[in-house]
Every structure is written in structure tokens, then in C-alpha cells.
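A single protein chain has been removed from this complex, and every other one stays in its place.
The first chain written gets the first letter, and so on, giving A, B and C; residue counts start at 1 in each chain.
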Amino acid sequence: MSNEEHEEGIELPAPTLWPLLAAFGMTLGFAGLVTHPFVSVTGIVCFFVAGFGWWREVLPHQHEELVPLVPVELRAKPVQPVTASVETLDLGEEGHRMRLPTHVFPLSAGIRGGIVGGIAMAITAEIFGFFVFDSLWYPVNLLAATAMPSLASADTSVLIRFDAAALGLAILIHAILSLLMGLLYAVILPIFAKSPAIFGGIIAPLLWTGLLSTGLGVINPALADRIAWEWFAASQIAFGLTAGFVIARMERIETLQSAPLAVRAGLEMKTPSKGDQ
Amino acid sequence: MTVIDGGLVQPADSPKQSTWLWLHEWATTVDHKKLGLMYISSGLLFFVIAGLEASMMRIQLALPNNDFVGPETFNRLMTVHGTTMVFFVGMPVFFGFGNYLVPLMIGARDLAFPRLNAFGFWLFLFGGLLFYFSWLGGDGLYGMGTAPDVGWFAYSPLTAPAFAPGNSTDYWILGIMIAGFGSTGTALNFVATILCMRCPGMTFMKMPLFVWLMLVNGFLVLVALTPLTAAQVMLLFDRFLGSHFFDTQAGGDAVLWQHFFWVFGHPEVYILIIPAFAIASEITPVFSRKPIFGYEIMVAATVGIGFISLGVWAHHMFTVGLSSGVNTFFAASTMAIAVPTGIKIFNWLGTMWGGRIRFEMPMLWVTAFLFEFVIAGLTGVMLAVVPFDWQLSDSYFVVAHFHFVLIGGLLYNIFAGIYYWFPKATGKMLSKKWGHWHFWVFVFGFNLTFGTMHFQGLLGMPRRIYTFDPGRGWDMLNLITSIGVIFQVLGVLFFVWNVVSSLAWGEDADDDPWDGWTLEWSTTSPPPAYNFETIPTVRSRRPLWDLKHPEDPDWHHE
Amino acid sequence: MSTANETITADEWTLPSRGHVGMLCLILTECAFFAIFIVAHLFYLGKSLVGPYAADVLELPVVGTIFLLSSSITITLAIRALRQGHQAAFNALWLTTIIFGLIFLIGTGFEWYGLIYDQGLTIRTNLLGTTFYSLVGFHAAHVTIGLLMLTGVLIFSFAGLIHVGEAERVDVLSWYWHFVDAVWVVVLTVIYLIV
Partner (left out) sequence: MTSDTPGMRRFRCRHRVGRGVVSTVLALVALSLALPTVVGGEESPIEFDQISNMFEPVSVPAQRIRELAELVIAICAGIFLVVGVLLTYVIIRFRARPGDEKREPPQVYGSNNLEAAWTIIPVIIVVVLFLATARTINEVELKEPMEGALEVTVVGHRWWWEFEYPEYGIITANELHIPVSTPERPWPTFLWLESQDVVHSFWVPRLAGKTDVVPNRRNTLWIDTAEPGMYLGQCAEYCGTQHAHMLLRVYVHSEEDFDAWVKAQQAPEVVDASVADGRNLFQRTACINCHTLDGTVADGTYGPSLSHLMSRKTIGAGAAFNNAENLRKWVQDPALFKPGVRMPDMKLTSEEVDQLVAYLVTLK
């Protein structure tokens, strides 16, 4: 860096008028387009003069001026320790500062839970389709109707038939939502650490079902028309119980709570100073 | 290194200094702090002008079939208001904050390229002056004034020579283009400064969030602003050389301009909001007395917003008849941006949660910003729902949406930032009494004006109409909207008075009036030309916390 | 005011050079600039309502391309020579670079002359003329600016002001020149190879 420190002051880039003149010349140069070519000529001349001056200013070495240090009594006082005490939280080993909570499920638990829960939910739905409508495709088509207008307005005879596009779409939707829900369970369950089974298995699915029932007419009209709520809730609970079970069985791992993200991601190589793990 | 003789500058407050010397000092300065203040004050000046233009529009629209101004004038006011607010208020004010604060926060003495910085500022200022010159001389030097009247996004072919004769459109192109060159230079400067001039110890993950956000913003300006310049160059070629980029008669495509403009235009609105987020991210922790909640994810969310914002532009074009595949894609990407933005909102909440929030003026504005921005963002999500946008697009609902983001998001944080750093920059505190007048009156007026506007939109009122007929359900709403402006004007006047009176006889500020944690509070108020006598060294994100709490510094934990 | 610190001292603290970072930023925005013109060209491919059309009039500028791309090599060699303190070699290679660039520009000049006067293709003729002249023209403008700066350095060098110490700053300039070359490869592809 250029600003050298001396006893008596600090060198900073010297003030200069050339940037202003260059900008002025450039503006005039363009302004000629809407006024008179003469304005452009003036501007361009101005710009080149200023450009040359600027060049001289930095080449071969930039102009600097010595700014004297302000008198000692006017300088900033060193920052003093304050008397205010810092409160601590009850939990945590390190006292009062931490990422909370200190123990979490690894994300892989969420993914696993999502997969298993998703399968359990699909099985419940298929049982429903098979026994009530005699068709394995019925639930699949219903789910796909969320994003497929042709199915959204179709009648039952169409809905029990196989449709490759619908199958692909349904699997995609189901997979994405199951995974997300699994992850959500993994992060939320520790917060409800006391009764994860009741929360994850019963309350959350029922809440979810209730919420969906209000907007379902728009989200998925086909489903709203023919939904069997008891089966729907059952499949949600199947998801909740299995996913919750899978997640809760995984061992909670210690987070790298104090390592910066960049270190964890391998972005920065700097080893954390003492006190860091 | 050469030392120029007589280079010892006089201190700025020497009473003997003549006006000429004073002018000379500001005109030749390359000091990032002076340039920052110049950016902010000229930006605020443009804000008052554009606000007056808006007030004239609101007078015209207060009553049905009003004839306060005619259609031509109204369309010019509308265009110049929008353009000024975006290019000559939002961008320069935030460049000003960045200029002033980035070197101080990273413990540097100046930006990487101080002269380029001055050049950028003057380009912005002269660009703005040229743009406003259009009110005086539109068609040739002695022609009658013709300000541009094509709307701030200047859709082609309305800008083609056939539909926009004269020079009014050229003023729009040139004013913005010249300012744009300056902005590109300044953004380059920010990136180079942040990457190359951090003080020892300040790794990427120890930079204040403000600096992180300015870095992302710098990149965004670099990649998003030049497309606009390129498109404007094409338009200039069309208008002066007779080329056919946007000439629909010669097979040119009107929609191409829309793509080019919004490829810039959408990132632009994030260019405006990210520095606002940056200010909120500094103020919230200090006044909640807690470190920012989830620093890493805040950084990740910002970078995410930056990237996603480059891929959502066509949500401004849902009605031009793109294919349903394209519409679906852009609906998805647009909605996706709600996620990182939500993360930020929740993390600010998390920062406040469990703190001891001191509701000083900066914090009041930030709190109000949180409220307004959530509303604004949620109306944005409604617009992202393509079929709903087919109804809402180009209606007053959109006008309401973007004023909520631009004022509730941008302007509120500008105010917050001014209240927060004014003591640092001037050595004077802003009055809290006038601050409260400013706050409550402005916030009330803002919500009256723009909260109401949503309903005109839902009732089918298109934007950019200079008048409307009675009996369409808009009369009362428009009246209320216009009344709100009275309060906004009053609020701004309180603010102006606050600044003027505090400068003249305000209370003196200490070096560290808010008990802050970033490096700018460790130097004097105002800081000396060289910022720091010795370059500081940091070990954590809150170097001043470390010094204030030697028994329990942050670097034990980061 | 500095936080007492055992782990980091100013000496260990190294950051990238601002010249190079600045140049990279410039290159980044220039990329965005050219990208827009390239998109416009591709978008209007074959959409001209009247002739002449690209397939009929555009010829691959082989010679110019060879010289321009070679200049990237000579400039690299020049910088290496400078770093090793071979002043004369630096001057010679630098001059070669400038000459190569000039040859490229002259080639473009001849091409344009032919197009305008023999083929009747101007920027006003049709969409092809519009996008072709803007894109190639902007590239040529960048070559010109580059040449001006290279010439400046050459003058300084003859004046004895360029030494090993200046190698980093000269290197920054060479990055710009490489960029101009790289853009040419893209322009060449979209204009002459995709028709």
C-alpha cells in the first residue's frame, strides 16, 4: 500500500482537479449529441487534456501529500474496557455465547427420515388407492394434478388410469416435499426435545392436514373434490411417525459451532485461534 | 514517494478559509470521506427534487379529471421522477455510504483507486445535471424544454425516432449512461478495496456484514449495469446512426429491449436494496446489544440473493406473451428469492430476540423497515404468481409494491444510516426530538399514500395515467393517497431542519456515541484525513467488543 | 489502536494486488457489455428483412486472427523478459505486439471498406449490418484503446522509465490485451462461424 507512515504525518494521495475535468469533458462530449457539435469538441479536448494531466499525476509514481498527524490530545482515545457485565444463559458449556441449541441432529438424519417417511406415506396412500378405488394410479394422479391442468379437471375414470407424465411429476413432487419435511423434522425435533414422538408423529401431521384443508381447493382442485380426509391424515401420520422415529434414533452430533463457515466449507485455510475447535 | 510542497491541507473548519478555497478543496478532493459526503448530499438534493415532482403528480391525481398539469407534463414528471429516484438518489446515496464506511470498517486509509473514485462521483453529478438540463433545453440548445417522457424503463419502440422525435429520449439515455460509467468505476473500486485492502486479521469471515454486502453489491453492479449501457448504446445507434436494433419496421423486436432492460433492471432493484440491508445489518446488532444472529447464513443469503437476482428478470414481462414454459421458470426463480430474503428478515428478528433493544432513531427506522419490507416482499410474491400478475401488472398495485420496497426498504434505511453515522461524520448528534417528528409524520404519510395504492390497483387502475374519470371507484382512494404526500413532505422538512439545526447548534458527539463494535467507532468523530494513525489489527468481527470486554473477547469463540 | 494480537501480524498479511483485481473487475463488466451485443447478434441471425445476408458477404478474417492471437504470445514473452530484466528483449517483443495489433486493425479496415463499398452493407442496411458493425466495431475500439496504452508503455520504456519494478503494472495491462484477444475468439465464432 502506498500510504507511508512517517513521524510527522501520513502520505495520502494528493488532491487533484483532473478527475473532475475529465468527467466534465466526458459529459460535454456526450452533451454535444443533444446540443451542438461544438460542445462535443470542447468536451473531447477537455477530456484529453484532463486525461493527460491525470496520467502525469500517477505515472511513473502517484502524487502524494504529507498529511500531518493531528495533535495527540485530539486523537481518538484508546478504547477502554467497559464495566457493563455480560449475562449468561443457563445452558452451554462455554458460558454465555454460543450457537443454540448445542446438540442437533445431523442433516443426514433429516434426509434419511424424509426418505423413510416418504415411503411410509406412499404406502399408506397406495393402500387407500388399491382398496378404495382398485387402482394404484389413483393417488399418483391426484398428487400430479397439483401442477397438471389436464388432471385437475379430469374425472375418476381418467384418474385411475396410468399416465407416465403424471407418475414422473408425482414422484418428483413427493420426493421434494418428503425430503424437505424430513429436514424440517430433523431441525425442529430438538426444539421440542421433550416429546418428539407426539409432536412429530401426531401434532405436526394434523396441523399440516388442517392447514392444507383450507387452501386445497386452489392448490389441488382434483384432490379437494375427492379427498378422503381420514386417509389423508393417516398417510401424514405415517410420515410423521416413521420420519420422527428414524431421526430420533440417530445420534445427535456435536456441531462445529465455533468454526467459521468458511473453514468448515474449506474456503479459508486459516486455522482457528485458540478457543476454537 | 514525492512530497509536494505546501501540501499541508488546512483543517476543514478554519474560519479564515475563503469560499473559493473551500470549493477548491471539495472539487479536488480524492478523500473517500469527502466524496462519500458529496455523494450523499447530492443524492439527497436529487431526492427533494424528485419528491417535488412526485408531489406534482399527486396533486394532478388527487381529483378525477384534474387539470393541474397536462398529459405531456405529467408523463415527463413521471419519467423523470422514477429515473431520478433510481439512478440519482438510490445509487449515489448508497455509494456515498459505501465510500464513507468501507475503508473505515476494514481499517484502510482510502479506497483502492482514490482518483477513480473522484472521477466516478463527478460523472454521476454531471450525468444528473445533464439529465435535468432536459427541462431547459430539449431540442437543441435553444429549443423548448423537453424532458424525457418514455417511462423509466423506456420501452421500445416508444423510444424509436418515429415515436420519440426531438432529443428528450436522448437525455434519458445520456444522463443515465454517463452516471453509469461512474457507477461502474465506483463498484470496481469497492470490490478492489474490499479484496485488497483489509487490515491485518480481517479475513472474509471477520468482515462486518456491511462490507460483505457492499462486496456483493459491487459485483452485482459490475455485471448488471453494463448490459444497460450496452442497450443504451444500441438505442443511441438507432437514433443517431440509423441502425435497427429496436426498429420494429425493419424486423427489430420490441421485446428484445425489454429483456435487455430487465436483465439490468431487476438486479438493479437488488443493487438498491442490498446496501439498505447492509445498514440494517449494522444497526440491529448494536442497538439490540447482541452480535448479528447467524452471520454465516446472512452472508450466504446475500450471495444467494445476488446470484438468483440475475435470473429472474422476465417477471417484469409476464404479460408480453412469453411461452408458458418461460413464465413458469421465472415464476419459480422469483419465488425462490423469497427464501434468502426471508432468512435475512428472520435473522434480524433473531438478533433482536433476547436483546436489550435501545430504540434510538436509527433503530426506530430499522424496526419500521422490517414491518414495511415484509409487506413489500409479500406483495412481490403475489406479483410473482404469474396469473395474478396478469391482473396486477402495470397497475397501481405494482406502484404500491415498489414504493414499499423503495421507501420502506431503501429510504427508511437511508434515514437510519444517516441518524447512525451522522455523529461520526460531523461530530454532532442529530436531535432526537426532531427525529421523532420526522419519523412518525413520515411513516404515517408513507403508509397513507402507498398503503392505499394497493386498492386502486386491485380496482383496476393502471399506472402512468395522467388523469382518470370519476365513478370508477378510485376517487376517494386517490384523494387519500395524495393527502398522505402532505405528511411525507412535512416529514422530510422536519428531517432537513434536524440536519441544519443540529449542524449549527447540535450536541457534540463522542467518538463512539452508540457503543458500537466496528472499527469506524475507534477513530475520532469526524475521522482525520488518514482515518487511523496506525492501521488496526483485528481478531474478530467485533474488534471493539474485544477491547471493551478484554475478559471475554469474541475471538475466543469465532 | 490495535487489538493486541499474537497470531496475525501485518507482515504475514498478504492480499491480492489491487491492480490485478481492478483489471479483473473491468474485464468482468466488459464481458457483460459484449454479452449483450452478442446476444443481439445471435437473436437477429437470419432475421434481416433485406440483403445482403451474412453467408453471402462475410469472409473469415484468417490473417488478422492469426496476428491478433499471436500478439497474446508476444506480450506474455515480453512480460517474462521484463521480469528477468532483459530490457531490450522487452522493447522488441512489446513493439511486435503493437505491430501485430495494428495489422489486425488494418485488416478490419479493409474488410469494412469492402463490405461498405462493394457489398453495400452499412449499419443502416439491415439487422445484419446493425449487429455486425456494432459488435466488430466495439471490439476494434477495444483493440485501439489497448494499442494506445501499449504505445504509451513503449514510450515510457524508451524513456527508460520501465524496469523490473514496473513489471506488475505492465502485467495488469497485458491482462487487458489477453481479454481483447479472448473476446475476438468469441466474436469470430458468433459472427463468422455461425451463419
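As a working rule, a residue touches a chain if its C-beta (ideal position, glycine included) is under 8 Å from a C-beta of that chain, and two chains touch if they have at least 3 such contacts.
Here the structure is a predicted model, which means the values were calculated and not measured.
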Which shown chains does the chain we cannot see touch?
A, B
Looking at B:367, B:498 or B:537, which makes contact with the chain not pictured?
B:367
Contact partner of the left-out chain, one of B:242, B:311 or B:355
B:355
Given that one chain is not shown, which residue among B:413, B:482, B:498 or B:537 touches it?
B:482
Even though one chain is not shown, subunit A touches it at residues 82-89, 96-101, 104, 107, 145-149, 152, 173, 176-177, 180-181, 183-184, 187-188, 190-191, 214-215, 217-220, 255, 257
Go through subunit B and note every residue touching the omitted chain.
59, 62-68, 70-72, 75, 149-151, 155, 157-158, 163, 248, 251-255, 288-291, 293-297, 319-321, 323-324, 327-328, 331-332, 335-336, 338-339, 342-343, 345-347, 349-350, 352-360, 367, 370-371, 374-375, 378-379, 381-382, 385-391, 393-395, 429, 432-433, 436-437, 440-441, 444, 458-460, 462-473, 479, 482-483, 486-487, 490, 507, 509-510, 513-515, 557
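The rule is short, and it goes like this: only the chains that are shown with their structure count from here on.
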Between A-B and B-C, more C-beta pairs in contact link A-B
Please compute the C-alpha centroid of subunit A, do the same for subunit C, then give the distance between them in whole Å.
39
Chain centre separation (subunit A, subunit B; CA means) in Å
23
Please work out the Cα centroid separation of subunit B and subunit C, and write it as a whole number of Å.
34
Which parts of subunit B, given as residue numbers and ranges, touch two or more other chains?
197, 522-523, 533-534, 539, 547
By the touch rule stated above, which residues of subunit A touch at least two different other chains?
76, 78-79, 273
Under the touch definition given earlier, write down the residues of subunit B that touch subunit C in their complex.
112-113, 184, 187-189, 191-193, 195-201, 218-219, 222-227, 229-231, 233-234, 237, 241-245, 250-253, 256, 260, 263, 522-523, 532-539, 543, 546-547
Which of the residues in subunit A come into contact with subunit C in the complex?
55, 59-60, 76, 78-79, 273
Within their complex, subunit B touches subunit A through residues 1-4, 7-9, 25, 27-31, 108-110, 114-116, 118-119, 122-123, 125-127, 129-130, 133-134, 137-138, 140-141, 167, 170-171, 174, 177-178, 181-182, 197, 203-205, 236, 240, 291, 296, 299-300, 511-512, 515, 522-524, 528-530, 533-534, 539, 544, 547-552, 555-558
